[in-house]
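One chain of protein is taken out of this complex; the other chains stay put.
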Amino acid sequence: MNFCSDNTAGAHPKVLAALTAANGGAAMPYGNDELNRRIETRIAELFERDCAVFLVGTGTAANALSLACLTPPWGAVFCHPEAHINCDECAAPEFYSGGAKLVTVAGEDGKISAEAFAAALDAGGFGNIHHAQPAVLSLTQATEAGTTYTQREIRRLADLAHQKGLTVQVDGARFANSVAYLDCRPADITWRAGVDVVTFGGSKNGAFAAEAVVFFDRAKAAEMPFRRKRGGHLWSKMRFLAAQFEAYLDGDLWLLNARYANSMARRLGQGLAKLPGARILYPVEANEVFVELPDGVIRGLEGDGFRFYRWPDDTAATIRLVTAFNTDPQHVDALLANAERHVRRLAVSPA
Amino acid sequence: MNFCSDNTAGAHPKVLAALTAANGGAAMPYGNDELNRRIETRIAELFERDCAVFLVGTGTAANALSLACLTPPWGAVFCHPEAHINCDECAAPEFYSGGAKLVTVAGEDGKISAEAFAAALDAGGFGNIHHAQPAVLSLTQATEAGTTYTQREIRRLADLAHQKGLTVQVDGARFANSVAYLDCRPADITWRAGVDVVTFGGSKNGAFAAEAVVFFDRAKAAEMPFRRKRGGHLWSKMRFLAAQFEAYLDGDLWLLNARYANSMARRLGQGLAKLPGARILYPVEANEVFVELPDGVIRGLEGDGFRFYRWPDDTAATIRLVTAFNTDPQHVDALLANAERHVRRLAVSPA
Amino acid sequence: MNFCSDNTAGAHPKVLAALTAANGGAAMPYGNDELNRRIETRIAELFERDCAVFLVGTGTAANALSLACLTPPWGAVFCHPEAHINCDECAAPEFYSGGAKLVTVAGEDGKISAEAFAAALDAGGFGNIHHAQPAVLSLTQATEAGTTYTQREIRRLADLAHQKGLTVQVDGARFANSVAYLDCRPADITWRAGVDVVTFGGSKNGAFAAEAVVFFDRAKAAEMPFRRKRGGHLWSKMRFLAAQFEAYLDGDLWLLNARYANSMARRLGQGLAKLPGARILYPVEANEVFVELPDGVIRGLEGDGFRFYRWPDDTAATIRLVTAFNTDPQHVDALLANAERHVRRLAVSPA
Partner (left out) sequence: MNFCSDNTAGAHPKVLAALTAANGGAAMPYGNDELNRRIETRIAELFERDCAVFLVGTGTAANALSLACLTPPWGAVFCHPEAHINCDECAAPEFYSGGAKLVTVAGEDGKISAEAFAAALDAGGFGNIHHAQPAVLSLTQATEAGTTYTQREIRRLADLAHQKGLTVQVDGARFANSVAYLDCRPADITWRAGVDVVTFGGSKNGAFAAEAVVFFDRAKAAEMPFRRKRGGHLWSKMRFLAAQFEAYLDGDLWLLNARYANSMARRLGQGLAKLPGARILYPVEANEVFVELPDGVIRGLEGDGFRFYRWPDDTAATIRLVTAFNTDPQHVDALLANAERHVRRLAVSPA
């Protein structure tokens, strides 16, 4: 009963089946195969627009490579303090970009505040050689708080960015969960809202290692083939990356998976919200729940064998619960039941 | 009938089966799972020595990451002019190392000459701040010419390197093919011969994307966890990297595959050697054959639908034929038969 | 009447004279000359301790090179949000370090707060490969607010840093001004307080282009000769760097210059403090005064031909006044008199 991360889930059976299907016969290496030729068209159809697509195996690669295409080494990349690129990638964006600077812009519920971003741009030092030059706005969608930027929120931030010549990148490791939550089209919260590049994640949502970096402006992608190769992210047998993604697109598996994961998170969130002493920290929109609980309840659940992380660290009174495409509803219900039991127990004999 | 590369082959069925087997239930991400804990022990057993093991998805990543651990940014890495790290990785070692310099040392049959290496060390400028500082000797095993360094050859080069304080890294994308050819133990041509680090390749030999970087000295591996993460090469679902490798080790699949591929190359080489006008360029030891042929024969084979590369480029009179774990013997025989037919045809009416 | 920066001052005549004196006869290049051999001893005497010394031409080089020796590319460097390395060096530390991350830690009067630093260390993610690894604490002395860390303040911060294995670097572009203010020995606020490396600035205080990077632990300096050369900061005629520094040390010119500059700032600060409507933002300890003034007064002074920067940008109601070793006291008094005149004028007919 593991709620640590959507990364603890394996791959979807259809993705694995696609690998087997892709395994027959010879195929030219490094992406010069039929499957890879096809995948760009498929993704363009999904996004309703011509785009340049680059598959890679990890979210960190997808973010760092795309950012490196969008910023000079002396550029500034604006992101939320909690952004994965800022906290969880061991300075990969700095490495790939040759030393660009991540500048954090705060905001509630894991989202960059437009006011704070406007202020950061005002202090941007454009053209001043002593300052890192504002180059990219990076949004995390869904956010690290399990929330989702609306089209309107993105549009406002993107307009601010574009007025000053910045490009807008979206870390979409959980992009599917946002589309599922908003019940919108992928285009609505990307290029139609001003997004220039999105990393469309598969690994957390049914693939075993596959992310698609999608550039809506091919000119911005000019360096990407070299950067991907040079970063060691061009697989020799690229067909196995494309095969994962094709299965992920077929029959909207990406969307069904995300909808399911979101529903499990919602179920968790609604159940926990009813518990006395529990406080849900952020609106539960994607597939994550952050909940503050009495320490005795947390320890009780840990003792019952539930696995999750305290957040932001081991001493916290908040836990993060993440659901996935294959979360067992019985695990969800068991967690809720046990939590309630611990709450009651503690009410009788407080720790 | 594709002889372009061992990368055109798919994955071995046992490797795919292992993915499915690994897919049951939750597993902690980023390598903190059962399979990953096991794989280091398995590889240590294979190499008959304690070692630090890091799995990654591509050969370029394996090389660039390991070299970056062994050289400062101002270091010199000695390699053969034809080495993959020098010619085929889009300057990945320079990128990962922060700007180290590859210094080429020539030699016949794709192998670095000990005399040339000794001379390069003499000109090394040790301690001279104006010069890149000699740091690593990188050997390709099997070489890009399809040959294999013997234990004695490695020992001699490694001794020269160690006397001057350099470390010895082996690009072992086709390491299995060398072990198979020499009929030796992996240890014999690695640490017993003075090798400090080897990248033990799986992707060209039955895995779909898996290489193991093996450090025989754990102290040299201290930076590797950070470099791998920061390079975006730590998969979130690392179990799928480990599962490939476990299947690759089980029942010596790696060795059986390599032996088979070598045998197909030998069959090709022996057949081609008998053709009038054909000249085999290098001893056929691993799974590659380089053969000079009359242009009419090459064009004839191309017309018959055989696929291979002219070498080193499209204007050459030499072709490279690569075999794999699943090369069809009938394809080999067909190529030999057709080549002979073209030779005869041309003898009657020369182009 | 220029109060923009201590950089607008030229060089001290004694420094220029030293260049001429150093110009006779041949001298071996790249620091292998008599003057350079001597300078390390001289600086060791000043700091009362053996140290490794590296001269360079700019403060940015001094900071970026020294930090690069102290952090891995995936390291975190803690600094004040206003630190020169964070705001005014176009991401030079990120460049030289190969992508390390500057993490800002706030505090009043331009100084890092010990509480905030302790909290940052608690959230440091030591050993966690997903996080940049805490590596260096960088203090600016004197600070960008014109204040000075006391020995006690440094000691407390350094102890926190050392307990967690970080090293302590001081950006000492205005180090002389702090020594002058505290009336202490250079050792008191460096190694005696826990500082591992200090950049001892000359360029803002009488040299024309000379900074000394001083490592109190020679082992930490091992990479510096290569990094300096590779960064293009080893002059071929290094005698002209050493000559500047020797003149700067002779007769304590560095200290006399700093004392004088501080005294001029104090005179400015005391005068301005008396003006109705003026607010001095930070204690005036080194050679900078930050003062909030009615806009009419600022515009009046600008109209009178005084030059200075509004701070932090052109729209601010605060101005920064910087004094130097050669600030003309009549300019100081003129500014005070004119400011008073403008205050009076505005009191009669407010803008």
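Each chain gets a letter, A, B and C, in the order it is written, and its residues are counted from 1.
Quick note on the criterion: contacts are C-beta pairs under 8 Å (C-beta built on N, C-alpha and C of every residue); 3 or more make two chains touch, one makes a residue touch a chain.
All values derive from a computational prediction rather than experimental measurement.
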Of A:E34, A:D122 or A:E223, the residue touching the omitted chain is A:E223
Sole touch to the unshown chain from A:Q133, A:Q244, A:N262 or A:N338: residue A:Q133
Contact with the hidden chain, among C:R42, C:K220 or C:K237, goes to C:K237
Check each of B:C4, B:C87, B:L256 or B:A317 against the chain that is not shown and name the one that touches it. B:C87
For review purposes, identify every residue of subunit B that touches the missing chain, sorted by number. 73-74, 87-91, 94-95, 97-102, 122-123, 129-132, 312-313
Name every residue on subunit A in touch with the hidden partner chain. 30, 72-74, 98, 129-130, 133, 223, 225-230, 234
What is the set of subunit C residues that contact the non-displayed chain in the whole complex? 2, 4-5, 7-11, 13, 16, 19-20, 22-30, 56-62, 64-65, 89-92, 95-96, 203-204, 208-209, 226, 229-237, 239-240, 307
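FYI, only the chains that are shown with their structure count from here on.
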Per-chain C-alpha mean nearest global C-alpha mean belongs to chain A
What is the chain whose Cα centre is as far as it gets from that of subunit C? B
Centre to centre, by mean C-alpha position, how many angstrom separate subunit A and subunit C? 41
Please tell me the distance, in whole Å, between the geometric centres of subunit B and subunit C computed from their C-alpha atoms. 52
Chain centre separation in whole Å, for subunit B relative to subunit A (CA means): 35
Shared interface positions of subunit B, touching two or more other chains: 30, 226, 229-230, 234
